[in-house]
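Encoded as structure tokens, the structure appears first; notes follow it.
Here the complex is missing a single protein chain, while all its other protein chains stay put.
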Amino acid sequence: MSTPAIRIEHLTKDFRLGLRGVKLRAVDDLSFEVADNQVLGLLGPNGSGKSTTMKVILGLLEPTLGKCEIFGMRSDSVAARRLVGYLPESPYFYRFLTGRELVAYYAGICGITRAEKPKRVAEVLELVGLTAAADRRVGTYSKGMLQRIGLAQAIVHDPRLVILDEPTAGVDPIGSQAISELIRELKRRGKTVLLCSHLLAQVEDVCDHLVILNQGRLVAQGPVEELLRREDLCNLAVENFAPAMRAEIEAVLARHGARLRRVDPARVTLDRLFLEKVGTKEQQDKGTA
Amino acid sequence: MTLDRTSWWWRRGRAVVVIFTTLFAAGLVARPLQEAAWVEVKARQPEMNVHDLGDNIGQGMLLGVFWGFRTVLADFIWLQGYHYWEQRDQPDLEAMIYLSTTLDPRMVSFWDNGSSEIALDIPAWVYRNATLPRDQQAAAYRKARTVQAERALSFLDRGLAFHPGEFILLKDQATLYDNSLHEVAKAAEKWREAAEADDSPFFAGRLYVRHLLKMGKKMEAYAYLKKIYPRLPADAPDAQKAVLWDWIVGLEHNLQVPHAETPQLTPPPGWTPDPEIDDLAKLIDVDF
Partner (left out) sequence: MIPALQHIGFIGRLTFLEAVRQRFFNFLVLLALALIGCAGFFRQFDFGPQELAFTANFGLGSMVFFGSILAVVVTAQLFFSELDNRTALTLLAKPVQRWAFIAGKLLGVAMLMLVFVVLLTTLLGAYLWWRQGQFIALWHLAHLAGSVDTELPESMRVHFDGLAINALLQWLKFVVLGSITMVVASFANTNMYTVAVSFFIYLICQLQYIALEAYQTVDSAVVGSLVWVLSFIFPNFQLYSVGEMLVFTSKNPVPPGAVWAAIGYSVVYIAVFYGLAVFSFLSREI
């Protein structure tokens, strides 16, 4: 069994506020694991401890109690941070650098040699779809482009674990779809992804596992399918349904001890409708898949 | 009672102790370096007493002084003085002169130009004061020249405390005694000091001799000429060796002392006696 990408054991983090030292417990006895090559969604309302948990994972905060490991190494060690790529929420980068220079800067920081750098930078820019805009200053980038360049800097050094904090905040549905596709691509390439987002539809779409926090505590965790499944109900999709069939169907179901609860017209999601109307053919094909 | 090591007081207190202890230790380690440098710097920095600044310096400027911008402030204040000079505002002009020299006493030109403004420009404003009746202007001017000359002399004394033996300032004092106060003896003393200053021009010695003769001290003048003559360079026209040899010979005739020619006291090559050599007054151009 491979080492989990993230192992958090009894993590507690308190913040002292003001001179009187009022304690704010941001995370309370949290324990969970993220397996290698998993896409984990970290969810919770504002103030639930998501950001604090992420900062502990990134080694930016010290736990009050408990521990956090990344691939078996302490999360605050430099060696662990070599394996991590991080996209912050609402990323801000140095406006005077071009996209290429920015990614090259972070590539250098992460230890990519001068010889490898141009190739590696070009690869990630291609992956995030910013090759055309690579030589423009970051200050001229749109919100979506900033998210993508943020993603590029996060993965330029080929980390094993990628942590994304609200990667699609403020991004249009097309851009959001592109980022979802990128996340899937990262998984295909064997990466582990920790995704923190308020866009639940997207989380549901791309994540394998979920951890839900509330007031610093773990309230639910597990595979997405398991958490969302309702044991007592199932959905049927019926073509050419006529109201007259209803009585017959109810009778069949009653014979087997089941009951028809509801008949609703099938709907497409708003995301799919939007992509159909405004997306490229490729995006539409992916959206309808 | 257990110590709460996560409390704000503990964390900040620990940080304060560590910082101050480290800085104290650094101060100990760096003390020899500081002393080696400071001894030399301090010896060359003019002392300044904050009280000397008086009320003329605003709080902002005082802060500027404490923050190490003394010399820049002194320059600005000096320039500001020109504004008051144009306005013929004596109190403010003098205040700026005193303030700038207090802040930066190293600028000889501040003392030199300042003394001229105090001693010469301000009395001239009195003279040109149209509100005075014409018959009183001359008297007011003479009085102002005397008063201002005294003030300028005190001012230059302060300057000389920072620049002991500075020729320019001694020359200024001598000139004031000569032209404003007409005190020959004091002027003579200042010309003597000026002549002995480093880098002083040759004429200072000659002026001292003239003053001695004005006071009737011919023997002293003669002894002084014999003292300085050997030190004069032969190849410097400004030294006027031939002129000084004329004076020596002229004084010997006047005093009826034997001619003193020694290996050090010889006439310059090609010297011929001045036709006026027996008329001391005309020879040295002194009014006995």
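Just a few scattered comments:
We just call them A and B in the order they show up, numbering each chain from 1.
We adopt the following convention: contacts are C-beta pairs under 8 Å (C-beta built on N, C-alpha and C of every residue); 3 or more make two chains touch, one makes a residue touch a chain.
Worth saying up front: this structure is predicted, and the values here are computed from it rather than measured.
When you scan A:R25, A:K67 or A:R82 for touch with the missing chain, the hit is A:R82. Screening B:A138, B:A236, B:V257 or B:A281 for touch with the missing chain picks out B:A236.
Against the chain not shown here, chain B presents residues 11, 15, 18-20, 22-24, 26-31, 33-34, 36-45, 63, 66-75, 78-79, 82, 104, 106-109, 113, 198-199, 201-202, 236-238. Hidden from this view is one chain, which touches chain A at 15, 55, 58-62, 78-79, 81-82, 84, 86, 88, 91-94, 96, 105-106, 108-111, 153, 163.
One rule holds in what follows: only the chains that are shown with their structure count from here on.
Chain A and chain B have CA centres that are 80 Å apart.
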